[in-house]
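A single protein chain has been omitted; all remaining protein chains appear in their positions.
Chain IDs A and B follow the sequence of writing; residue 1 opens each chain.
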Amino acid sequence: MILGLLKIIVFPGFMFLTVYGLLFEYLDRKVHARLQNRIGPPWYQPLADFLKLIGKETIIPADANKTIFQILPVVSLAAVAAAFVYVPVFGKASIASFQGDLIVVLYFLSIPTMCLFLAGWYSRSVYSTLGSVRTLTQMFAYEVPLFMALLAPALIAKTWSVTGMTAFYAEHPLYILINIPAFIVALIAGQGKLERVPFDTPEAETEIVAGPLVEYSGRLLALFRIAVDCELVMVASLVSAIFLPFMTGHAILDFILYLVKTVAVLLFLALMRSVMARLRVEQMVHFCWKYLTPIAILQIIVNLLVRGGLGL
Amino acid sequence: MSEYNRVVIPIGPQHPSLKEPGCFTVTLDGEKIVDVVVGIGYNHRGLEKACESRNYIQIIYLLERICGICSHTHTTAFCQGVEELAGISIPRRAAYIRVIVAEIERLHSHLLWLGVAAHEIGFDTMFMYAWRDREAVLDILAAVGGNRVNYGINTIGGVRRDIDDSLRQDILKMTDALQEQVKYYQELALTETTLAARLAGIGKLSGEDALKYGAVGPVIRASGIDFDIRAVDPYAVYAEIPFKVITDTHADVFGRTVVRILELLESIEIIRFCIKNMPDGDIVTKAPRRIPAGEVISRTEAPRGEDIHYIRSNGTERPDRVRVRAPSEANWHAMRHMLLGQYLADAPITIAAIDPCFSCTDRAIVINSGRETELMDWPRLRQYSIDWYKKRGIDVASIKIPERRMYF
Partner (left out) sequence: MQTEEAIIHKLAEKFSILKDKLYVQRSKRIISEFLTREEFEQVLPYLRDKMGFYRASHVVGTDEGEDLGFIYLLTNDEGIILALKEKAPKSDPKISSLSGDYPSLEFHERELVSLFGAEVEGLPAGPSYPLPDGWPEGNYPLRKEWNPEYFDQNTMTYNPPIDDKEKEGGKK
């Protein structure tokens, strides 16, 4: 019981998630900066930013709904932390798992986006309202391909649990090759989920300042920031758990392998962010429905055929 | 859609996409722009009135500070206007130096624009690259005039600083390195898909409309009209320099980008030509303090377009009227036309595509009233800033800056 609680709170649960999230932000910023020929921040910069924001005054707009305004960042962080419980980090199994936890994880991952939408909506500022609308529009675009891309491998693995899928693919590593298109779709849609360039229209600073978060400050903003960092870790972990399930069977080695895999995913995401311009929201929707969704559907069909053909 | 679905969004006066104050009140229907009110004038600080109470030499320095970017072009326009009034002609070497500095300034301005435009569409990597390359241009300008902006080159009757042989070599070295970079940007702009997706078809302005709204500079040239003061009404030594007037037929933001990038290459060629053919001789002739009465309309091609100065002298040491029609001022008029019917997401880049200079538009200068002014030299200014931070607990001097890599 106590061990389980420790696992959830300290390692590999919440504490690890936040620390790793800050590290991820540093890596992301550093790589981004180096690609842009800049020096980039020192390693403690994300933590320093976080601490500084914590110490700042929190201003709540007079028109905003106070309770919701304050609850949203916490809910958003909690949802990401809850989702992280179901992803294997240390060893083969996640902290908790059950048949169908993949669906739960995906829904937990939708909560931060919804929180962002509500945060903008309840801020009662034109910029944030517009940002919220864009957040929601964008969500309808990437959510479908992302879900389908993550569910397709489950068809072959014949399990709806993340741990189960990891275990299956660790045993049959060659099957991952079939899932490569889904992997690419998941990475691109994941970039949309994380609202990073080229899909950062909701918070496009040159158009609508900071989008939904424009009215947030101080502690609440710090919580949102850390939630976004954790979401980044979460997406990287989920993608690497499903599409890069290489295992050695040794817990420590597996953990190191986990770090390597997630960092590799992060580097790809950072590269994508550095070499592209921001798309317009309607271009983003077009792209997701025109290219990503058909590829994901095709992947599902292929996987069904493979499953039938191999008699799995 | 009914009126109720409309949202009014103010872009400015303080907004991350605007580097200077201006206010665009945008009415949106969803993401589409249905109305725009262009509000400018936040930078008006009464420069023309100030000109009337200063003598001609003082005005040069005043006009140099109209704009931080195209400062040289304003003084060129003013000086050549006054020279025309006084009936003096400047030494050829001075004219060449004016052209060289003007073209380096164009490099600086266009690179700056390239960075800003990339930033507006969220392409920060390009922004950083363009501004890194711009640093080398600024270093050259600092070597020529002693300052990164406001070089203080022009004076009535010529120029104040010579360009010696070692400096000429430095300039050539800079242009060689820059040319490669600009060619890379050219390739990037033409092939990178997200960039093209964001730039093509945005801010359409047909040639007819461009003429009607009085657009100038790269904006009108991107609409297919070869209007360049350097060719139409050559000043300094432009009549002797072989150069192409760059035009493009896209008539949108993409076209304006292409025009500016190609102009960078053309400017490099002009600089090379001037450096090669620069004659020896004096750099300044004597000019009278009192300028004979008369009026003159002086034009130059600033990086942003046609710059018109109207100067009227009444025979004293001070002008009767100085009016500066900066290029940005001419480009504002088409803005509403270009923005209507577009997506909000394209508004920043459309605004940026005319390379607006709000200070130029409003012709501004800061005059500290009621405070003693004093001159600080460079080391003292630096020391002052270090002390300022030290007082607040930050020791700037202890921060180690890695030795600057010369990219060129």
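Here, contacts are C-beta pairs under 8 Å (C-beta built on N, C-alpha and C of every residue); 3 or more make two chains touch, one makes a residue touch a chain.
Just so you know, these numbers come straight off a predicted model, no measurement behind them.
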| item | value |
| --- | --- |
| Interface partners of the hidden chain - shown chains only, full complex considered | B |
| Identified contact with the non-displayed chain, of B:57, B:200, B:232 or B:340 | B:232 |
| Given B:6, B:65, B:132 or B:312, the one touching the chain that is not displayed | B:312 |
| Contact footprint on chain B, counting only the chain that is left out | 37, 39-41, 44, 46, 48-49, 52, 84, 211-214, 227, 229, 232-233, 295-297, 299, 306, 308, 310, 312, 320-321, 323, 325, 329-330, 332-333, 362, 369 |
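Just so it is clear, only the chains that are shown with their structure count from here on.
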| item | value |
| --- | --- |
| Euclidean distance of C-alpha centroids - chain A vs chain B, Å | 43 |
| Chain A contact footprint on chain B (complex, rising order) | 7-10, 15-17, 28, 31, 118-126, 128-129, 132, 192, 194-195, 197-198, 343-348, 402 |
| Residues on chain A engaged by chain B in the complex (per definition of touch) | 35-39, 126-127, 129-130, 197-198, 200-201, 204-209, 274-283 |
